[in-house]
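The following block contains the structure, expressed as structure tokens.
Heads up, one of the protein chains got dropped from this complex, but the rest are sitting where they should.
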Amino acid sequence: MLSRTADSLYWVSRYVERAEYLARILDATMRLSNLPSSYGGAGSEWQSAVATAGCDEAFAKAYGEANERNVCDFLTFNPDNPSSIRNCLALARSNARGVRTALTSEMWDALNGAWLELQRFEKKRMDREEFARFLDWVKNVSLVFDGSAYRTMLRDDGYWFSRLGVYVERADNTARILDVKYHVLLPANEQVGGSLDYFQWTTVLREVSALTAYHWVYREAVKPLLIADLLILNRRMPRSLAACYENISRFLDLLGDSYGRQGPAQRQARKTLANLSNTSIDDVFQHGLHEFIEDFITENNRLGGTIIEQYLQ
Amino acid sequence: MGKEDCMVAFDEMTGTGGDVRQAYTALDRWLKEAPPEMLALRRSQAELFFRRIGITFAVYGDEESTERLIPFDIIPRVLTKPEWTKLEAGLRQRVTALNMFLADVYGPKECIKAGIIPADLVYRNACYQLEMVDFQVPHGIYCHIAGIDIVRVDADTFYVLEDNARTPSGVSYMMENREVMLRLFPELFATHRVAPVDNYPDQLLATLRSVAPRSSSADPNICLLTPGQYNSAFYEHSFLADKLGVELVEGSDLLVKDDVVYMRTTQGPKRVDVIYRRIDDDFIDPLVFRSDSVLGVPGLIGAYKAGNVTLANAVGTGVADDKAVYSYMPEIVRFFTGEEPILKNVPTFRCREPEANAYVLDNLDKLVVKEVNGSGGYGMLVGPHANKAQIETFRRKLKASPEGFIAQPTLALSTCPTFVASGVAPRHVDLRPYVLSGANGISCVPGGLTRVALKEGSLVVNSSQGGGTKDTWVLDA
Partner (left out) sequence: MRIRISHAISYVYAEPARHITQILRLTPRDHDGQHVMSWRIEPTIDGRLRATQDPFGNIVHTFSADGPIAEMAIQVEGLIETTDLAGIVRGITERVPVEVFRRDTLLTMPDAALAGFAEEATQSAETPLAKMHALMDALHEKIACIETGQRTGLGAAAAFAAGEGIPQDIAHIFMACARHLERPARYVSGYVAQSDALTHANGAHAWAEIHLDGYGWIGFDAANGLCPIDTHVRVAAGLDFADAAPIRGARKGGDGEALAVRVSARDAGGRAANQ
């Protein structure tokens, strides 16, 4: 298929995934900030939300103070923030429009409908309740798009590129949460065991919709080590780094088999997957959680670049 | 305004006498029985259909709504088999002559030497592409896809209003109009034997395959080159690519290496043999034509001239559909085919000739004046429908640069019953059949796109100026 078509499919998925991720962060941060200030981090949760979204520099330039109003505006409707929810959905739609025949009509309807609906939200005055509804709606758009891709797309290279977009983006997102919040998971904090930590930890889990999953998997009280295990190494957890790489590697292999040629992307993905498989969470902490995550983000970005070079340009 | 020409105009259904012509008898009966609510319902269903498939066009210079639907009229325009047979013969003859003319002006220039057409009209024309001089196009064909605009004035007389030899559009409407009619009015197709048009993509594909460079493989790789999703005809481009089963590419999807064109695919560069291009000459290769074009493919002309890729249509076909050249078409047809033209030309005053211009200036209120390089109904004066100010504007333009204009008498374009707000009423129509020329010969699906001027009395059928479209039926029996 045309590289541009594959490129658009890949980015459509990435943007939709990113929009959902932003909605999750905002949702979790709202919850944290609603706590009495004695529990909260005295407003630092909004700064942390911007950092988790990966756009602290752009934010600092545009606003300065990280408070609820500024951050919500910046991450949702701000047209100048290239990765606001609004722009993610706009970019997803315009990418899709250029390759409409490569999408199923269900996928197109999901994106086009979302774009029209978004403009209605943009015009509304938002109180907290309305804002929460909006965040739910964004998550729903992603579900509908993802579901229609899953249910309607032919299983060929177009589908595989679209899936790669989802998982490369998702791996990046999960890793970013860990990158920003790693300090609340470090053993030094574990002893404190106060409510503050509990809320911080559960916020991390909420950001990846894994609070319930945690209990089912570990059947234990919330502990930082296990949170890290769940988000990094546990393949049963769909947003864990290991699960993302299991998928990335699988879809790259399908591409490689179908094209009769393996390349650097396949090799890189396998290496990262092997790394995640052969490591225990104790190793990670011993080696340094922060370093581990930083290395992972670098590797994941590199893989994104390799996929583009190998297939998309 | 315009009432008088409605009265004298030939009506496709009732002719001039008022009796329903034979081809329309069944349709007439059906129309009389059909309750107006039903027609209104079907019309809104048709609109819904077009909206859903996203068949829109962009209007330039109209910021309010950049995407619009072209209004569709549910009453078909009907041609009998004998009418079509004659038209088709005329179209074949005309397109044959157009291709021979192009081969001649870019080659031996016999028609210029013989004085059939003034040299300066060809050489000073910006559409006469010097890059094409003495270049042998693959299989000798320049204009692979032509759209010839036809108007009718009486039962037997069809005129060619305009030749479109560059990148004629509208064929997707021809096909979608039929599609929607088949869905909404199956009963009409049970009572009429309508010649199908849905084999157009097959014919187009066969035409494009037939002109692949001789160096290409037995299974040439064809693609459709679009300026992109913001082009007014993007819907048509993606529609055709889909129906043809070929890749829809933008300039940036193609690359040229050692004079061979490739498209960038996920499996590496893949050679391209034939490009159905819907980008104008000026934008097709920034190294040769406009250097500010970001739509084109650097090096494409080099590959073309090396004989490694076929462009359809060829570069430089615009010199054949220029409005000034148009006025010489009867002589061109005679010169190249040795036959009398089957289709007439509208009598045309060439304002570049002082005598003609003097006459035009004296009769501006009776004539249609067209800019030689205008298109889409822009830069046009319809004298009988124009106000004083408009006429004076054109008088100034004509005096300043007469060579930029031609003028024609106002034709009483035929009318066709059309479902408008006030009910069923006659509206002026034209017809654009699409003629394909390949190494495999000439083909033309029966009918074409009927365009209708929806405003009462209006003669301007262009979609950008309030025109709509109709399904066109050629009855097999």
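Letters are used for the chains, namely A and B, taken in the order the chains are written, and counting of residues starts over at 1 for each.
What we mean here is this: a residue touches a chain if its C-beta (ideal position, glycine included) is under 8 Å from a C-beta of that chain, and two chains touch if they have at least 3 such contacts.
As the structure is a computational prediction, the values presented were derived from the model and not from experiment.
J.: Omitted chain: which shown chains does it touch?
T.: The omitted chain makes contact with B across the full complex.
J.: In the whole complex, not just what's shown, which of B:137, B:165, B:256 or B:295 touches the removed chain?
T.: Within the whole complex, the residue contacting the unshown chain is B:256.
J.: Tell me which of B:114, B:130 or B:425 is the one touching the absent chain.
T.: From the options B:114, B:130 or B:425, the contact with the absent chain belongs to B:130.
J.: Out of B:170, B:286 or B:318, which residue would touch the omitted chain in the full complex?
T.: The missing chain is touched by B:286.
J.: Of B:302, B:318, B:341 or B:383, which one is in contact with the hidden chain?
T.: B:302
J.: Using the touch rule from the top, list residues of chain B that touch the missing partner.
T.: Those residues of chain B that touch the unshown chain are 119-120, 123-126, 128, 130-131, 133-134, 255-259, 286-288, 291, 298-299, 302, 305.
Following the convention adopted for this analysis, only the chains that are shown with their structure count from here on.
J.: Can you list the chain A residues touching chain B in their complex?
T.: 1-4, 6, 94, 97-98, 100-101, 157, 161, 255, 259, 261, 311-313
J.: Could you please specify the touching residues of chain B with respect to chain A in the complex?
T.: Chain B reaches chain A through residues 54, 228-229, 238, 241-242, 247-250, 252-253, 263-267.
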